[in-house]
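Beneath this line is the structure, given in structure tokens, with notes to follow.
What you see is the complex with one protein chain gone and the rest in place.
Going in written order, the chains are labelled A, B and C, and every chain counts its residues from 1.
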């Protein structure tokens, strides 16, 4: 594997800590650049500490390619389930940021409050693990749970996990990081807008589609800054 | 006493500052590892400054074992009262974080808003010192007040002190730190969810019990990160 | 161009990051000090990274004077449109701070919650790009959009862009930075005051006019501090 790919994936993990999206937990993965049937993800480790040497390789059923490797994250099934169902997804971030969780607990849907959150305008489904699995420990710890979560995500960019967190997916790694960050920021904006009351003039579907295209094309400017901060 | 025990307890104090749970006040203690009838706690000192050399030893009636030692915290009775009543408790953290205090002032009970706060799903009682002691200075400054607080805690993991703060207890030191941190984070999440309005799909008792077991088993990953940040 | 002019403009960009108004995006410009028909603005770059060497020169129709220069910001039209319409404006800041965006999404108008936000007392219009351009990518990416935004600004100090951000203008660079900062702070104050409920005793027009004059006269004290922090 090219060293810079591993370093970018490790940097993505540290970026999401630096930007306040991850705390002592959270993980980010990317599809293997040369093998669409595999993905790359850190071993089980606090995201602030991840470096290139911690990256492991998994098959799409979330099994480590190296059976003698380090301990993987339990929730790798969340990533495998989505890569298996969504061939367009090349990178995934999963975290528990405090501003996002409320929208998985109440009936208010997340909106795209501004252009940076354009990817939310298509809708943000909520996955309630109880509906299919009853009372659980909430963790996406099996292929079945990963597949059910992927079903809930559908063709969207973000899915909320009730009483747990969120997952953001994207066509490349910088965009997955961008979407994780602005899922969190937009949640904060919406919490404040909802508190003011009355209808919220969020982006509509068409505005969201157009603004998202610009964001995907210009994400490099932000990515370079974010990476520099954690280097 | 083993040096690493003292250093872990001192680190716990600094961690809770670093994580925004303690300010210039707050204290954390642990039961003596070789004598269930004693506990360990810093001398009276801002928690950011505590090092291994500041740790004192107390009997369960909150008296210093060394009568010629430094000045102890007045609120050591809070710790002693709980260790006396709850043999399962091995560590205790007490602080005044701004997001938690509101839930001790109003009728809204704290909920377990996500898996990291699973320990709240069993319920979070509120201790109002007025009910038993009338108008006081609020401080848990006597064995009677400590015992009354321990009664209010009952078999729970967290108790709120009206117009004062919170206490989190756990079966080991890293878990007490974890619970103090996620009491604060979950309070922030709930404040936001309540502001959105409508019912909150928090963890129920069974989900809380299951998720808490996972948290207790995996707390080491967070603890290592938190400790590294204050070393 | 005098070196200190370029360095002040670059510092303004970094100040607005340091003060929490800009994130990985946002830009600040100033009218050319010797040619009222031109303005100065960074090349397309994260604002935290801008230095004097990144400053470009533009005509008021937002075209780079040096056709072979680096890549400019797409949104330079926002700046050109305002400089063309408002000869009194000497500096402009545009950002997307989370506390301000809500006021572009709902019906509640921004108020001048305290003396530092006095420039808001004259009123804060909202520019909704849909009204003139239909469903867009939200970006102020043409002279037409820039002119429409300038129309919406009118003779005010701040205009909100629906689902996008804000623009603050001023008679000099430090005052534009000051107004960008206190637009954000006042938005936070107002969000909290609105949550308490009831009428808000904000500055009236006359108080705003008087307090703004003091602010413009004393901005140097804050500017020196802000600049020192990013030097």
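Criterion: a residue touches a chain if its C-beta (ideal position, glycine included) is under 8 Å from a C-beta of that chain, and two chains touch if they have at least 3 such contacts.
Note that the structure is a prediction, hence the values are computed from the model and not measured.
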Which displayed chains the unshown chain touches: B, C
Contact with the hidden chain (one of C:3, C:34, C:68 or C:221): C:221
Identified contact with the non-displayed chain, of B:102, B:123 or B:171: B:102
Which of C:43, C:86 or C:115 contacts the chain that the document leaves out: C:115
Interface residues of subunit B (partner: the chain not displayed): 23-25, 44-46, 48-49, 96, 98-99, 101-108, 128, 130, 135-139, 162-165, 191, 194-195
Residues in subunit C touching the chain absent from view: 112-116, 118, 185, 188-189, 192-193, 195-204, 206-207, 210-211, 213-214, 221-222, 224-226, 228
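The rule is simple: only the chains that are shown with their structure count from here on.
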Overall pattern in which the protein chains touch one another (line/ring/star/complete/other): line
Chain closest to the middle, measuring from C-alpha centroids that were averaged per chain: A
Copies subunit A and subunit B touch via same or different residues, half shared test: different
Rounded Å distance, subunit A centre to subunit B centre (Cα mean): 32
Inter-chain centre distance, subunit B versus subunit C - centres from mean C-alpha coordinates, in Å: 45
Sequence positions of subunit A contacting 2 or more other chains: 195
